[in-house]
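Every protein chain of the complex appears in place save one, which is left out.
As written, the chains take the letters A and B, and residue 1 is the first residue of each chain.
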Amino acid sequence: MSPVRSIDGSRQRSDWPSHLIIWGFLLIELFPLYMMFQVSFKDNASFIANPWLPTSPATWNWGNWDFGLRLIGPYIANTVFVATTGTIGTIGFAICGAYFFARCKLPFSDALWAAFLLLMLLPGVTNIVPLFTQLKDLNLLNTLWALVIVGIASAQVFNIFVLRHFIEDLPKDLFEAAEMDGAGHLQRIWHIVIPLSAPIIGTLFILAFLAKWNEILLPLIVLRDKELFTLGVGLFYLDGEYTKQWGQVMAAYSISAIPLIIVFLFAMRFFVKGLSSGAVKG
Amino acid sequence: MAFVTLNNLVKVYPEKSGPGIRAVNGIDLEIKEREFMVLVGPSGCGKSTTLRMIAGLEDISGGAITIAGEVVNHVQPKDRDIAMVFQNYALYPHMSVYENMAFGLKLRKYPKTEIDARVREAATMLGLTDYLDRKPKALSGGQRQRVAVGRAIVRKPKVFLFDEPLSNLDAKMRVSTRAEISKLHARLDATMIYVTHDQVEAMTMGDRICVMKDGNIMQVAEPLELYNHPASMFVAGFMGSPPMNFFKGRITRSPHGLVFVEDNSKAAPFQLLLGGPLAEKAAAYADRAVVCGVRPEDAQDTATVANPGTGHTIDAVVEISEPMGPETFLHLHTGAHAFTARVRASNPFAINQKVEITFLMDRVRLFDPDTEKAL
Partner (left out) sequence: MTTLPNNQGAFRRILRDWRLYFFVVPSALLVAGFAYYPAASAIYHSFFYWSGGDSMHWIGLANFKRAFHDQVLWQSFQTVSILVLFNLFKLIPSIFMAVLIHRLASDRWRYVYRVLLVVPMIVPSLTTLFIWKFFLDPNIGALNRILDITGCKGVLVSIDHFFGWGVFLENHPIGWLSQPELVLPSLFIWGFPWIGAVGVLIFLAGLQSINSEIYEAAELDGIGPIGKFFHIELPLILTQVRLSLVLLIVSTLQGYVLQLLLLGDSGGPDGRGMVPGLWMYNRAFIAGEFGYACAVGIIIFAFILVLTLINNKYVRIDK
C-alpha cells in the first residue's frame, strides 16, 4: 500500500484530472481580467483586427491609460474616500456594538438585539425610495457623506451579527483577566478583541470595502455633480456614451481595480484564513 | 487581624420566575493577613462564586466584603489590589510571556524600567527566564501555569486569588506545582485565597480550610483539625480518600457502659464499647439512633494489631481487595453496611474471606443522624 494518502482516504492516485478541471474553471474565471488588461493597450482598429492576443509591450498604447486615469481618477478618489471612511466606520462601530451585545448583559440589550435581528429580514430594497427624500430633507443630497452614512448604517446588522458570535466564542477568562489587570472596556476591545479576531475583522473589512467599492444604486440616485461621482456612477455614464474607444474604457476599468489590488495585498492572508476557518457563518 | 472579611455574603442568580438561585447563602468568613485559605467543596457549592465576588468579577447580591479594612463591594476589580490566577490560565494568546506579565503594569502606567525589573524578578523566581519571548502556545501546561502565577506576582497585590489553578495539569505536574505554590506563599508572605474541589490540595496547601456545600460554609479549620474533628458527616465524608465509613446504629446501655450497636437485620450486628470522651458525648444519645464514622485507616486487620483488646472488633466479609503495595484497600461488608479498610498488607485476601477488623476507638466519631452534625 502506498504510504501517501489523500484527504479523502483513497490510496494515492494521480490528481491530474481534478487539477485540469480546476485550472479550466480558473482560466475562464480569469478570462475577463485578461481581456480587460490586454485590450486596454489597443486602439479600436487594432482591437478589431486582433481581439484575442496581447500586442507586444513595445507597441502598448499607454495613451489609453493616461486617458483612463484622467477620466476616472477623480471618481476613484471619491470612491476611495467613501469606501475607506465607510468601511472604517462600519467595522469600528460594529466592533463596539458587537462587544456590547457579546459581553455586557445589561437591561434592554436583548430587546435591542431583537430589533437588530428583525432588520435582517427587512430587505434594503424597500428603503431606497424614502431614503432619497430623507436625504433630501437632511440636505445630504449630492454629498459624499450621504453615501458614507447610509453605507455604515446598512452594514451594521450583518457585521455586528458575525462579530458578536465571534466575540462570544472568545474565552471569557481573557476578558476577566484583563479586567483584573486593570483594562477598561475600550482597552479590552483594543488589546483583546481586535488582536484575537484579526482574521474575521480582516475578512469583514474586505467584504465591507468591496461592497462600498461596488455600490452604484445609491450614488446614482444621490449624486448630481460630476465632481462628486463615484466609480459606479462614472462607469455607468461612461458605458452610456454612444461611441466608445474600447481601449480607453478597458484602461479605465483596469485602473478601477488598482485600489482593490492594494487592499487585497494587505488583507489577502486574513481574508483567505478568515473565510477558510469557517468564521463567517451567518 | 482579619484581612479579608466576608460578612453575610449572598449571591443570587436571577431566574425568569421565582426568587432566583442562591449560589452563596449568607456566609461569614475571616481570612487573616498572610494566611493561605483554601475554599473547598464539590462543584456547585459556591466556592468559585465566592472567589469571583472577592475578585469583583461578580456582583454582590447582599452582605459585604472587606479587604484591609475597606468595604470593597462597589470598588472596581482593578482598584481592589488583588490578582487572580484562572483555571484555564487566561493567558493572552497573542502576547509573549513577557508581555503577558507586563500587561497589567503597563495599563497602570508603571515606568518601563520598573516593569522590566519586576517581570525579570518574577521570571527568575518561576524559572521562566528562558521563555520570556515565547507565545503561550509554545509552552507546556506547567509553564503556562507558571506564567499565570507570574502575571499575578508582578503586580505585588495585597491578595492572591487562585481559581482551581491545577485542574488542567496532569497528575505528576499537579503534585510538583502544589509544592511550588506552597513555597511561593512562604516566600511572598502574601494573603492567598485558593479554590479547589480536590481535598488533597486543600489538606496539603492550606493554612486553614473552609469547606463549603450548597452555598453554605460547613466548617473552617486547620487541615488536621478538620480531618480529625470534622464538624459534620459532610466534612468527614468529603475530606479523606477513600472517604470515611458510616454505620447506622444506636447507643444502648450495657453493664460495661455505653455501646454502639449496628443496625443489621441480615447478620449479627456488631457492637462497639464506647469509652473516654466518646462515651461522654454519647451519653445524651443513649437509646437513640446515631451514625458512627470510622476512617478506613482506623479500621485494621486484627491480626496486625499489637493489642487488639476487646469490645471494638467486628467481623466482616471481603468483597474485593486492592493491594496498593504498602497497604491494601479492603472493601468489606458486615451484612448491612459496606465499608472500606486500609490495612497494612501482610498476606493476600480472598473474596468472601472472613476477616476480623479492629476499630481504633479513640479515632471513631459519632454523628447525629438528623442534623448530620458531630456529637
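Odds and ends about this structure:
We adopt the following convention: a residue touches a chain if its C-beta (ideal position, glycine included) is under 8 Å from a C-beta of that chain, and two chains touch if they have at least 3 such contacts.
Remember, predicted model here, so these are calculated numbers, not experimental data.
The hidden chain makes contact, of the residues A:T85, A:S197 or A:S256, with A:S256. Interface residues of subunit A with the unshown chain, by the touch rule above, are 4-10, 12, 15, 18-19, 21-22, 25-26, 28-30, 32-33, 35-36, 47-48, 51, 93-94, 96-97, 99-101, 104, 106-107, 109, 112, 115-116, 119, 121-134, 149-150, 152-154, 156-157, 160, 165, 185, 207, 210, 213-214, 216-217, 221, 231-232, 235-236, 239, 246, 249, 253, 256-257, 260-261, 264, 268, 271-272, 275-282.
Heads up, the rule we're going with is that only the chains that are shown with their structure count from here on.
Subunit A and subunit B have Cα centroids lying 57 Å from one another.
The residues of subunit B lying in touch with subunit A in their complex are 55-57, 77-78, 82-84, 86-94, 103-104, 107-108, 151. Across the complex, subunit A meets subunit B through its residues 171, 173-174, 176-183, 187, 191-192, 195-196.
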